[in-house]
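Of the protein chains in this complex, all but one are displayed in their positions.
What follows is subunit A.
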Amino acid sequence: MSDHKQEALAGESFCACSADPSRRALLAATAGLGAAAGIGAAVPFVASFTPSDRARAAGAPVEVDLSGLRPGEKLVVEWQGKPVWILRRTPEMLAGLKTLDDKLVDPGSSAAEQPAYVSGEARSIAGKEEFFVCVGICTHLGCSPSDKFATGADSGMGEGWKGGFLCPCHGSMFDLAGRVFKSMPAPTNLVIPPHTYLSDTRLLIGQDSKGA
């Protein structure tokens, strides 16, 4: 090892006495250009990591027929590779939503990702409160919460449970309007996708409602 060090030292002094400053500029320019070329060459490789044109083009709106959906039932459809839920809520379910304000992080959904034409504690389009449309992906780390529609102590979710969803991954709980309860890992309410009703029984997911 010490031999190596001595060689290194000898090399250093050799460089110091014969250094030609005019070559330093050339060296710096070469290094600079080389670095620029390296960065330029990296561009296509980094770009190839972003979604391809095909992936970007995917995600056309999805039409759903609601005629077979009975109150208290949930339908799952795929939109942009994600599960979208359509829950037809019963009057009791809707009444339960009004009683939860103090247990929720954001009862008014002011920080939630949802279209402007969706409002109220039911988080639905005016006149269509019965139907709850949302992206069934937890806002924590992206698992799909499970249905917990049974109420009260029988649900296994506690005495006052009014029905909702439980994320199996980290235990976040949501009510029947996808609003997250306090002290849960999920920071915000479930996301509501753009959607519009083509008729009473035909729902289009992925397209905004007009005028509403």
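The rule we apply is simple: contacts are C-beta pairs under 8 Å (C-beta built on N, C-alpha and C of every residue); 3 or more make two chains touch, one makes a residue touch a chain; residues count from 1.
One rule holds for everything that comes next: contacts and distances are computed from a predicted model.
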Undisplayed chain, where the name is taken from the UniProt record, one of "Cytochrome b", "Phosphate transport system permease protein", "ABC-type quaternary amine transporter" or "4Fe-4S dicluster domain-containing protein": "Cytochrome b"
Identified contact with the non-displayed chain, of A:60, A:76 or A:95: A:76
Residue among A:26, A:39, A:55 or A:153 that touches the chain left out of view: A:55
Of A:22, A:183 or A:199, the one touching the omitted chain in the full complex: A:183
Option from A:90, A:119, A:144 or A:209 whose C-beta touches the chain left out: A:144
Interface with the unshown chain - residue positions in subunit A: 49-52, 55, 59, 76, 78, 80-83, 111, 136, 140-146, 167-171, 183-187
